[in-house]
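With one protein chain withheld, the remaining protein chains of the complex are depicted in position.
Then we have chain A:
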């Protein structure tokens, strides 16, 4: 009997909680409406409304998130929603005409261009920021401080043998290398594949993960580990990882922006649907907002901004689509 009472009490209690939560919804929307009015009065531009849909790279996502957050304060009636399906997944939806823009952490591929043409979709690629692809090792790794591009390739390409550090340089320890790499759906992997592996197969023993934190944890936990991912993840974990210089250049804000950290610095893009920019004021306005604020936002989240002229060039391109 006691048990029944207890159970029904839990149930009633949770029902009450549930109701309270429901009550909260209406309060929320009220509060939202108030702030909307507040910001409306503050903006000079005409209030727009409409829907802007985007998808794409998880590397670009932090920039976009900041932009969407700021933009929704400026234009509360424009509903911007952005998915994080990865560069390839984003393009798939872009080609299908499901999205107005697609974030990418690499150039658009030839086959993607062909599919866009087949679908009759015209697009424009706009640069948002630079990202350095950081190769990192465990802090206890005292040998691999600087690698040439050839050594980097020798480390990462599958050649049928078990890789040891001593295979790369005889003076290095005779211990197996442990690999951590982003998954094949990510633009980061594509980019590495292109500039380092030159389309050869990635070493089979590598741990692949779409979650860059898994890679960070992996490299942090193993003396013989090596991994690569976006510069922002390295900066966020600077204390527990050691960057590897490539051809003598260490990744940093300066070397990435100046282009010295080559070839592992790359551009981050947003690809927009020309038709959407031309016909939809909301899409145009959001893209304009994006280019105007991408520099500041990318710096905030750990990327390297372009210089002002380059953003202006992007804005001119966008203007040309109208």
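Worth a mention:
In this section, a residue touches a chain if its C-beta (ideal position, glycine included) is under 8 Å from a C-beta of that chain, and two chains touch if they have at least 3 such contacts; residues count from 1.
In the analysis below, contacts and distances are computed from a predicted model.
Per the UniProt record, the absent chain's protein name among "MBOAT family protein", "NADH-quinone oxidoreductase subunit E", "ABC transporter domain-containing protein" or "Phosphate transport system permease protein PstA" is "Phosphate transport system permease protein PstA".
For the options A:47, A:119, A:184 or A:300, the residue in contact with the chain missing from this view is A:300. Panel shows chain A; residues 4, 7-8, 10-15, 17-18, 21, 24-25, 27-29, 31-32, 51, 53-55, 58, 61-62, 64-66, 68-69, 72, 79-85, 89, 93, 96, 98, 210-213, 216, 232-233, 235-237, 300-302 of it touch the chain omitted from the view.
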